[in-house]
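Only a single protein chain was left out; the remaining protein chains are all shown in position.
Then we have chain A:
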Amino acid sequence: MTDRGKSLLCPRCEGGFVPADSMPPLGDWNGTPYEGALDAAVSLYAYNDAMKTCLRQYKFLKDAALAAVFSDALHHAEILKGRTAVPVPMHPVRLVERTFPQVEELLVQAGIPYAPLLEKTTALNLGRLGRKERMASDPLFRLADGAEVRRADYVLVDDLYTTGTTLHHAAHVLKKSGARSVAALTLIRA
């Protein structure tokens, strides 16, 4: 082989994707102010090497074309049915750096309607924080200007479920603002 680069087209490594073998453990949040913020959570894939490669190419090499790889899986995701999708947003500073909103783009490519209800309050990267610090950090999201939360069922969409901090913070904001239920769908269970 040469250093022509790892397969440029992720569809080829799609064969290496495996379904997530466990669902996000929401119970971890019992006893915190965020207990019950999320009513359900589903992840589509496990975080194996093929998925890491693909996600790295999508997020860090900014290969927007790869958003389409997940369109079919998102179409078939039961949890999206009957709920309004809300993508977990990026901070505006990050967005300019990354050049496209990586979660939103997944929905755009899949042709799934969504409501951009939330705004990120900090450009801080959660990945740098320890587990305790993540769980206890200040609110990460607020309602976007002019956003209206109805008494309806919402599903937050994000790429990774790690500790669940991001999603619990986001769900908390929606619940406080009147959402009847908030579920979460992530591509990957890390």
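We adopt the following convention: contacts are C-beta pairs under 8 Å (C-beta built on N, C-alpha and C of every residue); 3 or more make two chains touch, one makes a residue touch a chain; residues count from 1.
Going forward, contacts and distances are computed from a predicted model.
Student: Between "Ferredoxin reductase", "Transcription-repair-coupling factor", "HEAT repeat domain-containing protein" or "ABC transporter ATP-binding protein", choose the name on the UniProt record of the chain that's been left out.
Tutor: The chain we cannot see is recorded in UniProt as "Transcription-repair-coupling factor".
Student: Taking the full complex into account, find the residue in A:A73, A:L95 or A:A152 that is in contact with the omitted chain.
Tutor: Residue touching the absent chain, from the options given: A:L95.
Student: In the full complex, which residues of chain A touch the absent chain?
Tutor: Within chain A, the residues that touch the unshown chain are 1-6, 8, 57, 61-65, 95-101, 105.
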